[in-house]
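All protein chains of the complex are present and in place, except for one that has been dropped.
Labels A, B, C and D are assigned to the chains in the order they are written; within every chain, residues are numbered from 1.
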Amino acid sequence: MVLGKVIGTVWATRKDEQLKGLKLQLVREINEDGSDKSRVVVCVDSVGAGVGETVLFVQGSSARQTEMTRNKPVDAVIAAIVDKLDTQ
Amino acid sequence: MVLGKVIGTVWATRKDEQLKGLKLQLVREINEDGSDKSRVVVCVDSVGAGVGETVLFVQGSSARQTEMTRNKPVDAVIAAIVDKLDTQ
Amino acid sequence: MVLGKVIGTVWATRKDEQLKGLKLQLVREINEDGSDKSRVVVCVDSVGAGVGETVLFVQGSSARQTEMTRNKPVDAVIAAIVDKLDTQ
Amino acid sequence: MVLGKVIGTVWATRKDEQLKGLKLQLVREINEDGSDKSRVVVCVDSVGAGVGETVLFVQGSSARQTEMTRNKPVDAVIAAIVDKLDTQ
Partner (left out) sequence: MVLGKVIGTVWATRKDEQLKGLKLQLVREINEDGSDKSRVVVCVDSVGAGVGETVLFVQGSSARQTEMTRNKPVDAVIAAIVDKLDTQ
């Protein structure tokens, strides 16, 4: 999984049937100190994350292993909202 | 998923049988502000996107989860046409 | 698999049901001489690795092939603790 | 899929049983204007592409979705020979 920060929402009317009803969030990848990386990914949100929150997102086939995304054309999903990072 | 912009079409006569009849679009990856990235991917188009449109494309095994691409040698598919990005 | 060093722990209360009970470790990718790379990944820990230990982590669908992670939205897992690297 | 150009052939006698009889081509990734990228991938050739031809190659699990590569340890396959790119 990768650390990210929700930075916005994507609106799309014309889309694959299986994406209907899924919330699509723009997530910027971040470093472990909270600083921005350049990569931005569009994730399905399975945990109700709001803009500004630090999250973990899952990529690839593993992104289809949530109830919300199973068997759907989804390659990135927010799977957790981060409370705290303990680094040493 | 990743943001992209359709920049052209690929024509190929000699190809795997399972790719026959699929529209292959050239898609440039873009940033969330609409600026170009250097990476260009060839995607199957499952939603009828035209040149110049901003799209979401899905990669990897998840690209085979649309009706059009199931069980085919396809690793990238346009799954949505973006109407609007709300960023903060 | 990739070489990494455990550098911390991620705490997340709100998460996908299937992630409950899994330990999430921050792992920095390292070179074969032990020096740091910039990429940091969040891995499920299936082998009880502690902070500072050198590990091997597995990514993608293969990360779901441990007993602890099977069928879960997990794309990175620590699968071994490295004792020694023999390089020539 | 990604655009590439066939630049050579790989010869290997000692290999996994399932790779026997498959033609392995060296493919350089190229940009949409035909210029070279630095990445070179070894692909199974399922369409009879010759050296110098522009091709599309498929990566990851989708590379196992051709008749020639099914269930084999193959992560890249040439799936089409490009006739023409229409870009705007």
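FYI, contacts are C-beta pairs under 8 Å (C-beta built on N, C-alpha and C of every residue); 3 or more make two chains touch, one makes a residue touch a chain.
Source: prediction; values computed, not measured.
S.K.: For chain C, which residues reach the chain that was dropped from this view?
M.R.: Residues touching the hidden chain, for chain C, are 1-3, 31-32, 46-48, 56, 58-63, 65-66, 77, 79-88.
S.K.: Over the whole complex, note the residues of chain D touching the chain we left out.
M.R.: 7-19, 24, 26, 28, 40-43, 51-52, 60-61, 63-64, 71-76
Just so it is clear, only the chains that are shown with their structure count from here on.
S.K.: Same or different: at the chain A/chain C interface, is the fraction of residue numbers used by both copies above or below half?
M.R.: Both copies touch with mostly different residues.
S.K.: Need the most distant chain from chain A, centre defined as the mean of C-alpha atoms.
M.R.: D
S.K.: CA centre of chain C versus CA centre of chain D: separation in Å?
M.R.: Once rounded, the distance between the two centres reads 31 Å.
S.K.: Can you check how far apart chain A and chain C are, centre to centre, with Cα atoms defining each centre and the answer in Å?
M.R.: 19
S.K.: Would you pick out the residues of chain A that each touch at least 2 other chains?
M.R.: In chain A, 60-61, 63 touch at least two other chains.
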